[in-house]
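A single protein chain has been removed from this complex, and every other one stays in its place.
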Amino acid sequence: MNALREHFEILMKDRLGMIGMAILVSFVLIAIFAPYIAPYDPMESQYRPDGSFARMDPPSREFIFGTTRMGRDVFSQVVIGSRVALIVGIVSAIASTLIGVNVGLISGYYGGRIDNFLMRLTDIVYGVPFLPFVIILVAILGPSLGNTLLAIILISWRTTARVIRSQVLTLKQRVFIEAAKVSGAGNLRIIYRHIMPNIVPMALVYTAMNLSTAILTEASVSFLGYGDPLLVSWGKTLHMAYVAQAIYDAWWWVVPPGLAITLLVLSGFFISRAYEEIANPRLRQR
Amino acid sequence: MEPIVKVSDLKVHFSGRRGLFQSLIRSEIKRVKAVDGVSFDIVPGEALGLAGESGCGKTTTAKTLVRLYKPTAGEIQFERQNVAPLEGRELREFRSKAQMVFQDPYESLNPRFKVKQILIEPLEIHGLCSSYAERTKRVKDTLNMVGLKPPEEFLDRFPHEMSGGQRQRVAIARALVLRPKLLVADEPVSMLDVSIRAGILNLLSELIRDLKMAGLYISHDLSLIRYVCQKTAIMYLGRIVEIGPTEEIIREPRHPYSQALLAAVPVVDLDVHSRIEVEGEAPNPIDVPPGCRFHPRCKKALEICRNEAPPMVRVGNRSVECHLYV
Partner (left out) sequence: MNEIILSVKDLKIHYATKRGLLKAVDGVTFSVAKSQNLGLVGESGCGKTTAAKSILRLLPKNASIAGGEILLKGHDLTKLPLEEIRRLRWQEVSMIPQSAMNALDPVYTVGEQIVEAIKAHSHVTHKEAMERVNYLFDLVGISPKRINDYPHQFSGGMKQRVTIAMALALNPSLILADEPTTALDVIVQAQILKRIRELQEAIGSSMIMVTHDMSVISETCDHVAVMYAGKVAESGPIKAIFEEACHPYTLGLRNAFPSIFGEAKRLISIPGTPPNLISPPPGCLFRPRCPFAVEICSVQEPAMVEVSLGHRVACHRIDKVDEIREMAAMEETWSKIQAV
């Protein structure tokens, strides 16, 4: 509990970190209460008060962000779409951190053959281009949120693994680790009780960055048309606008989802920057 | 009294890594002979000082004694058992009886652990004390033993919330909480301010005496060793060149290196000036001179010193490894 409070205190000190946190929390709330906030069903065609089909309407009192060519309310799409974005972002951030941290810890601490194997694996994953891989995997396995998530997680742990491993290499030389060995601590205890708490700040830097890249990747995948056909997502909204060749005509269709993506991705980077100041005290201003 | 620790011909060699080029030309792997045949005993309640300059192998010896390194050769008899080859459960059992205090009080404590956690951990690892309440009591007792009173005031503190002297006391408490039989101290006061060193030195002397532990005290500063240790061993380039009662060695050093070491010690006395009796610096443990290791710098070197390694010769109460005394 103490750690969490310390956590927030430090984030609050950095203005950008605060802003990032505020944006993230707002979106999370929107996502949680989405069904109550969205005025209409995002996939249902809407009609104007006078009964006519609400096709390509600019923002109005009934439709805050206007409507699409199919008459769908853009605002509802953005609100409901936040769910996909956040699920992808948060799940992938957590999963890639868990995998990356453990790979880094084990690889860095044990060294030798284990390290070689894990690092060669990481190198291979590094060689794979992120977006094309996600697209190909989704194309093979079928477009679904789960497959997109899987593809993202399979790749994005690589940065965390490398960075954490390098931190572990330095940490394991420190005297308090030697002292733990003399006390009789076994390897697992040293890795998870002694080393891990000291790498958490750095891991969080990459967790936040992972959030951003995951959201961006999912949006890109959906934009290209490989997103889950049954779900509403910001990328899909943009995809529909593109397919309808409406990008130049209906700015209201494009700007809101684009802005939502931008804001959420930025928030991840701001938070990551704030963590970096904790993880690397040399960055802190005196 | 029967010694609780008997080290015989201990050797700790590290192999330098071969680069690609050296592998190609198949050059010999250079080995760093950090400790190259060291023998000594320690009796319970007694402190043995290991003195020498950097590169002499004293820290490696200390760390090998608590099995942070595995000996390349030789025996470490602890309570009649050779602990040199131990692994796994047996090694862990040995660890509950042999503990170490490190040089840097700012680094030897995990910055994220509170004092309570630092001290309880060894008890948890070895399954000592049957309940949390008992462990907490042992922790508090140990804090009292090292002079951190009242213990409650220190239990919830982090290392950065304490002074250097306090941190070192916590480090000593961590070693003591297991009530070990062997305590190794590696330059425990060199990073502390001068005016608080005395407190830590007095504490260590008393603990070794009162708890009847075997103590090994590492330092390059002979005046500190004089204060804490009854016996002293002077090391040079991986070997002990002189070992015996501290007062005797200090008053009348016999080995030329011991003489040079003692002559060089600066004294807080205006009438005594340190003298330089050797030139140059100790060579790297990779390039150990043949014959007597000290012969290139020794003013009293004989012809035999260049070719033959000297035997350990008994002179009165002590042993000296030098051809001059054969």
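Which chain is which? They are A and B, in the order written, and residues in each are numbered from 1.
By definition in this document, a contact is a pair of C-beta atoms (placed from the backbone, for glycine too) under 8 Å apart; a residue touches a chain by one contact, two chains touch by 3 or more.
Values in this document were obtained by computation on a predicted structure and should not be read as measured data.
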{"item": "Of B:Glu90, B:Asp193 or B:Asp287, the residue in touch with the unshown chain", "value": "B:Asp193"}
{"item": "Residue, one of B:Pro3, B:Gly45 or B:Gly147, that touches the chain absent here", "value": "B:Gly147"}
{"item": "Absent-chain contact - pick from B:Ile250, B:Val288 or B:Val313", "value": "B:Ile250"}
{"item": "Positions on chain B where the hidden chain makes contact", "value": "53-54, 147-149, 163, 165-166, 169, 193-199, 201-202, 220-224, 226-227, 247, 250, 260-270, 272-276, 278, 281"}
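Note that only the chains that are shown with their structure count from here on.
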{"item": "Chain centre separation (chain A, chain B; CA means) in Å", "value": "51"}
{"item": "For the chain B and chain A complex, residues of the former touching the latter", "value": "63, 66, 68, 92, 95-96, 98-100, 102-104, 107-112, 121-122, 125-126, 171, 174, 178"}
{"item": "Chain A - residues contacting chain B, complex", "value": "174-176, 178-186, 189, 193-194, 197-198"}
